[in-house]
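A protein chain is absent from this complex, but the other protein chains hold their places.
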Amino acid sequence: MSSTFGTLLKVSTFGESHCKGVGAVLDGCPPGMRLSEADIQPQLDRRRPGQSKLTTDRQEADRVTIFSGVENGLTLGTPIGLFVPNKDQRPGDYREMSKIPRPSHADFTYQMKYGIRASSGGGRSSARETIGRVAAGAVAEKMLRERFGVEIVAWVSAVSDIAADVDENLVTRQRVDGNPMRCPSTAAAEKMQTLVARVKEEKDSVGGIVSCVCRHVPAGWGEPVFDKLEAKLAQAMLSIPATKGFEIGSGFAGSRMRGSVHNDPFVAVEGGLGTRTNNSGGIQGGISNGAQIVFRVAFKPPATIGLAQETVDFEGQAVTLEAKGRHDPCVVPRAVPIVEAMAALVLGDMALRQKDRLKMKF
Amino acid sequence: MSSTFGTLLKVSTFGESHCKGVGAVLDGCPPGMRLSEADIQPQLDRRRPGQSKLTTDRQEADRVTIFSGVENGLTLGTPIGLFVPNKDQRPGDYREMSKIPRPSHADFTYQMKYGIRASSGGGRSSARETIGRVAAGAVAEKMLRERFGVEIVAWVSAVSDIAADVDENLVTRQRVDGNPMRCPSTAAAEKMQTLVARVKEEKDSVGGIVSCVCRHVPAGWGEPVFDKLEAKLAQAMLSIPATKGFEIGSGFAGSRMRGSVHNDPFVAVEGGLGTRTNNSGGIQGGISNGAQIVFRVAFKPPATIGLAQETVDFEGQAVTLEAKGRHDPCVVPRAVPIVEAMAALVLGDMALRQKDRLKMKF
Amino acid sequence: MSSTFGTLLKVSTFGESHCKGVGAVLDGCPPGMRLSEADIQPQLDRRRPGQSKLTTDRQEADRVTIFSGVENGLTLGTPIGLFVPNKDQRPGDYREMSKIPRPSHADFTYQMKYGIRASSGGGRSSARETIGRVAAGAVAEKMLRERFGVEIVAWVSAVSDIAADVDENLVTRQRVDGNPMRCPSTAAAEKMQTLVARVKEEKDSVGGIVSCVCRHVPAGWGEPVFDKLEAKLAQAMLSIPATKGFEIGSGFAGSRMRGSVHNDPFVAVEGGLGTRTNNSGGIQGGISNGAQIVFRVAFKPPATIGLAQETVDFEGQAVTLEAKGRHDPCVVPRAVPIVEAMAALVLGDMALRQKDRLKMKF
Partner (left out) sequence: MSSTFGTLLKVSTFGESHCKGVGAVLDGCPPGMRLSEADIQPQLDRRRPGQSKLTTDRQEADRVTIFSGVENGLTLGTPIGLFVPNKDQRPGDYREMSKIPRPSHADFTYQMKYGIRASSGGGRSSARETIGRVAAGAVAEKMLRERFGVEIVAWVSAVSDIAADVDENLVTRQRVDGNPMRCPSTAAAEKMQTLVARVKEEKDSVGGIVSCVCRHVPAGWGEPVFDKLEAKLAQAMLSIPATKGFEIGSGFAGSRMRGSVHNDPFVAVEGGLGTRTNNSGGIQGGISNGAQIVFRVAFKPPATIGLAQETVDFEGQAVTLEAKGRHDPCVVPRAVPIVEAMAALVLGDMALRQKDRLKMKF
């Protein structure tokens, strides 16, 4: 298990579905920043299930408490302990899984690796693990916003084959929250909702894509060669449950382009150089170039579905599995704040790491 | 700069285009393994430029020397020092760049971050930096092969919009090397060669995709939640120069599938459970499930092209840039051993990290 | 701030004197081990103030709760969240310190580094920070005991110039707890108690030495060259508040010996080789040799004393400081479980790290 992420801004998460609670310790947050639960709760609410018919009906309060690192409303520069108690525990829903590994879920691999697993199914592989990330990410995001003016906005850009046409230069978090799909294109959002509703009725699930833009990131962030900015973003995104792909800037489409078209020519801008186009997605050679950072994350359809599946139990006996309980037919709307949180944790760490060099003068 | 990768199998690379040489220190390689330069040189030769008309004509010997960690042909369990001297130095080719940042290259971002950069252009962002990775990866690959029977094969699956239809269950390294494109589909390879030849004539460049399969990886490798196997693979691949995307298993296509289709049902196989399909790409919940690991990496077209580009110099003055010297019109054939090396470094580290837990009995 | 320790067995602590609570996240604990609060509370009770007249009279319950990582009484291999709520909060006692940095305390350095500090005085530099270490250390110690039979016993071997003559081969934790000084030599313990009582009356404080022995540590633990076993023990011990020195085996006395006397000749023992003497303290070349590991840690007298001290405030104005509130005249009895905890965290990490190599066969 490796539940710590970051070099100077370091988050350590803990908790599985059905223990006392989940949370995180965020070490390295600069001192003197105003911080309270009110800065964190909104992102947890956006991540929470039961926000609409589109997602699971489970109701979870997910109230965060700051255990440490803050006094008189200011960060001390000490580790910030964050905790969210678990409520909804219905082991009953999961009894079946003790015998049958759910297809494309982590029951089998956890059993193989640890020789034991949480009765809840999932345990650390459950979506609930992401609460600690979102809480810590909200703190990192505030630091980035207040200190550097960085702005991070993610949205649902596709559900199944319904793609949304969104201007990444104009999209705002408010626009994103304009509908329960978190898709700023109303037209696409409506199609997506219809599809997800149908899929839910069919007890099936569907995948999608979350896009993210990070604005006002100064040039110079990223640590070549192994901690290039896009490399750490890729690790961060692929560490989110149910992700299958990551692309930055032109991404896979860039592999079909000519250099003469793909290259981003430099132009003079106020205070230095900018680029005419942004196929690089704001990063060159692993270091931010001052343009906005744009990337996309692919999410597979949730593995837990009500539809009957022909599979085998741990003993290899053929069985038909029909997942009980309530499950998300489509996770991407809830994945939006998770993607934003991981982006904030990566950028926050890079912000602290790069400072050490720029300040050196000989 | 962050030039160290891995937790227990740790590689530290060094060197830029025009210093005395490039190399790596590989710490954590198990003791008692037969090792000599002959185990490493072949992958360096596959990475080397000038192997065919398709790539740059520069001739580089790139002979590796093992400095330490091996005695009487056996690894000692101590750090393995690997070194490849630099030869070809023609600062002349690069004089122009001291004034003009090449579009979509790292000249500008290195200057912004470090306030200085290698006269060679690129420096650590140059493809030459990957020599240390390939050398260390060859050692990791031998360890994986001899100790676990792991087999890693990468190939060119697309150049521009020419995609190759390859059976990932049958592809071998020998088949891959059957043509200079390193594309096991002869039909596609020929089309690719024609395209690359034309692109080269046009002084332009073109991108492509490298696919990779890792066979016989035991179930249980990968360290959730932040060092999930796919997350570390994603970081490793996006740390390779010119990469823009990573996908595992169904990847972005998976985002368009239904759960009932995407899920990989379990089946009884000799010695345990397997899966009927492999949309998961051999990984579930961040942990290998015993199926073969399959992923793809998108490479953008090389930034350095001979075609005239309208851009600006560091002072913001409009200039027309026509890169001198010899440059790769298409890097994917040479990227194949680099992708294999990074996969081996990730898997080698996970192999060592997972052992500590499985052996514990209470 | 760097509040994470360990490579595979990784502890992250959080909390300061006067926030909601203190605790730790322990990642990497092997799965399948029986664990409950009852395994952890005893060491917290030994660390707790108010156990006797010798230490501060403050009463703290310090009840630990396991938040995660355990289900049905067994560890899951997932991060173990540990929490102890803070009770006793009397900011009044500390008002003075907002203006005056206490001599030899961390008020001044925290202010210089972070530009802010906990009103409680100390904050992360307060002894309360060690609660998370002791809780996590108790888990590591159980793993070491159950899996390897490792036994860790620390004791007070000196207070001021009163040194205890203790046979490190025979000392047990029961003997150590035979008196409130935690000194297994009754004669010395009585002298120490008399001295500490007098020092307390005089509103002064006094230092001492804690010795520790680790038995049944298998040969082969420790990771040269920078994570040699003695090096990590030294870091761990010097990270404990109020420590000024560390020595292993012969220690500083060894610097006055001849090689012919200091060397530990090998002897044949059941199942291999042992040593006739143990000036090495159980470690050679940074790796355990199978003999018992013996080290000593020097603690300075507590900085907070009731006696009047001539010093200056943050503005540099001369002031006389007389610390209010209740303070330990001598911390070494309470330091015993902290030293044991840090030893367990170091050995537990080394236990996991060394396994990866031994199991490799070519």
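As written, the chains take the letters A, B and C, and residue 1 is the first residue of each chain.
Basically, contacts are C-beta pairs under 8 Å (C-beta built on N, C-alpha and C of every residue); 3 or more make two chains touch, one makes a residue touch a chain.
A quick note: this is a predicted structure, and the numbers were derived from the prediction, not measured.
Set against the missing chain, the residues C:P42, C:G149 or C:P224 yield one that touches it, C:P224. Checked against the hidden chain, the listed residues C:V64, C:V199 or C:A351 yield one contact partner: C:V199. Along chain C, the points of touch with the absent chain fall at residues 1-5, 7, 13, 101, 103-106, 108-110, 112-115, 122, 124-125, 129, 158, 160-161, 199, 204-209, 219-220, 222-228, 230-239, 241, 243-252, 254-260, 262-268, 272-273, 275, 279-281, 283-290, 298-305, 307, 309-312, 314, 316-317, 353-354, 357-358.
Even with one chain removed from view, chain A keeps its contact list with that chain: residues 7-8, 28, 30-34, 77, 143, 146-147, 352-353, 355-357, 359-362. If you put the missing chain back, the residues of chain B touching it would be 1-4, 10, 12-16, 18-23, 25, 27-28, 31-32, 65-72, 74, 76-81, 83, 113-119, 123-124.
Quick note on the criterion: only the chains that are shown with their structure count from here on.
Distances from each chain's CA mean to the overall CA mean are smallest for chain A.
Averaging Cα coordinates per chain places chain B and chain C 45 Å apart. The distance from the centre of chain A to the centre of chain C, with each centre set as the mean of the Cα atoms, comes to 38 Å.
Residues of chain B found to touch two or more other chains are 7, 353, 357.
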